[in-house]
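What you see is the complex with one protein chain gone and the rest in place.
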Amino acid sequence: MYKYDNYDQQMVDTRVEEFRDQTRRRLSGELSEEKFRPLRLMNGLYLQLHAYMLRVAVPYGTLSGAQMKALGDIADKYDRGYGHFTTRQNIQYNWIKLEDAPDILADLAKVEMHAIQTSGNCIRNISSDHFAGAAADELVDPRPYAELLRQWSSFHPEFSYLPRKFKIAVIAADTDRAAMRLHDIGIQIVKNDAGEIGCAFYVGGGMGRTPMVAPLIREFVPLDDLITYSEACVRVYNRNGRRDNKYKARIKILVHEMGKDEYTRQVEEEFAHLKSQGIEPPLAELERIKPYFADPAFKTGLSDKIDRTDPDFALWVDRNTVTHKAPGYVSAVISLKPVGGIPGDASADQIRLMGELATEYSFDECRVTHTQNIVLPHVEKARLKDLFDVLDANGLSSPNLDTIEDIIACPGLDYCSLANARSIPVAQKISKRFAGSGKTAELGELKLKISGCINACGHHHAGHIGILGVDRKGVENYQLLLGGSEAEDTSLGKITGPGFSEDGIVDAVEKAADVYIANREDGERFLDTYRRIGMDPFKEAIYG
Amino acid sequence: MKILTGNDLKTGDVTWWDGQGWSRHVNDAVDVGDKADEIAAREEASRNVVGAYAIDATKDENGVRPAHIKDRIRALGPTVRPDLTLKPADPAAGNWVI
């Protein structure tokens, strides 16, 4: 994985000192909260419901064992012994003191990490495929491109006060594991007819109040134009995006209101102009980055055999491991969704343990997924049982990847000052209900996603089943959505009808699951059946 | 009644205006009447609090109860982590917020 050189380290260290100085000026009264707020946000520091919250960047979701361990140490040293992995592949700490924040950033910098631009109206952490470098179906590893974009977007002087936040995802497989088309810019690394590698640009996707699937604006941007084209896309947005209404300020609204064709025309015009400015790093820079993401020294001649004698282990293998490009290896997914647990939360001990396991079993690498789980990307099949036993002894062996128990949930009203309703208790009740009834296995792949407000951090629009928490006269109320997907068949869920109480929504989800079981045809997932039979049978069962 | 709440600038702790200063316990909150803006401005300027705002609440023999669930969760702590609330010994404390 990527290693900082002296320049990268100096940039991050400088940022720590800058923020230390800004924090000092805030605490001494030289800086007002109004002026300090955007500065702390650009260092990932929010003022949340109960305390300050720090969001640490995990660029393209990749961490070394030592970095993961450092995240566990921070949870103990500065927080209350746990962290929360987010749908943007980051980690959040919920109980941070302002006066500690510069020291935390300094601790992060020691392991080549930071919280730069994890909030604010700027370009956020670049996300990517959590199986990058391991997936059998990828064209190339997308992370070198993401790293190039990370450096370009960090401390970007023109794009630090955009109309609104700006999220970029990079993938390099036709199977989309990063919700690419639901980002402000989604980039797919592709090969053209001439066999050259380049980038397809999708611009103007997003969830939130007005969900949109990003349209393709250019099929092929040559690699040596990647930064210049990105700069053109963001400049057109910075100049023309709406600033009169923060709910209409995302680029998706600009692309929608201006029209894809006009937006594209302006980008192309800006791109032609910027080409004359020589702002593109040479391809040599990409070539410098690439070797950091070269394959680790996979052993050859390994057996693909797995001893399935232990039924719990066999179930976990079936559910939580994914095909790897190298024979004899798999990618193993550690579910952070124990039945009745808090989706995405892990204790300091668990975080450190996962770091150690990354070092021991996966060439010193782990990944954070946008579904709030952890991946050990390169595990020998012959060592899976040993790994499983350690996970099992530490509450990390839930065999429920991509099932109805593998719920995405935002922190909701338990932690978030923007939320209208709690998300976590609903997730807990649903996972308990289905684990208890034993229907989880029967339902197969069923992606359930819960947001506690319209901002959609829990990706409810993109769930096969989505749940949106709203405030109805001071009482929590939950709307049900069906038919969303954030994979390569991206679609937005539709609301079934009137909302439910906390217990009512759990019943409604169960009824929807039953409609699927009663109507499915061979091999159909919940989403396939919904798409075939439509909303009506579900509505009838839920409200009838 | 109107009560005033905010977060401690340095620690981020949720605090309530108790008439003299800031308390971590909502039951110490006092009615600020129409003085909320004045107190908030003064206390923010002296950096005792950040993000202060006034809310509606009621008071009876059980104590002070903010009108909105969001502020009740602020007063208690996360309902999904009873161990981290201000009443860690009371597993049913979360019922108070509903």
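Chains here go by letter, A and B, matching the order in which they are written, and residues are numbered from 1 within each.
One rule holds in what follows: a residue touches a chain if its C-beta (ideal position, glycine included) is under 8 Å from a C-beta of that chain, and two chains touch if they have at least 3 such contacts.
Operating definition for what follows: contacts and distances are computed from a predicted model.
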If you had to name the missing chain as UniProt does, which of "Oxidoreductase", "MHS family MFS transporter", "Sulfurtransferase complex subunit TusC" or "Sulfate transport system permease protein CysW" would it be?
"Oxidoreductase"
Kindly name the visible chains that come into contact with the excluded chain.
A
Hidden partner chain, touching residue among A:78, A:155 or A:220
A:155
In the whole complex, of A:81, A:222 or A:281, the residue touching the missing chain would be A:281
Among A:10, A:175, A:303 or A:437, single out the residue that touches the unshown chain.
A:10
Per the whole complex, from A:238, A:321, A:335 or A:403 the residue touching the absent chain is A:238
Those residues of subunit A that touch the unshown chain are 5, 7-8, 10-11, 14, 17-18, 21-22, 25, 30, 35, 38-39, 121, 151-152, 154-162, 235, 238-239, 243, 273-274, 277-279, 281-282, 284-285, 288
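The rule is simple: only the chains that are shown with their structure count from here on.
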Roughly how far is subunit A from subunit B, centre to centre by C-alpha average, rounded to an integer in Å?
33
Given the complex with subunit A, which residues does subunit B contribute to the contact?
7, 9-14, 44, 47, 50-51, 67-70, 73-74, 77-81, 84
Residue numbers on subunit A that touch subunit B, as the complex places them
26-27, 29, 33, 47-52, 80, 94-99, 342, 413-415, 417, 419, 422, 424-425, 428, 474-476
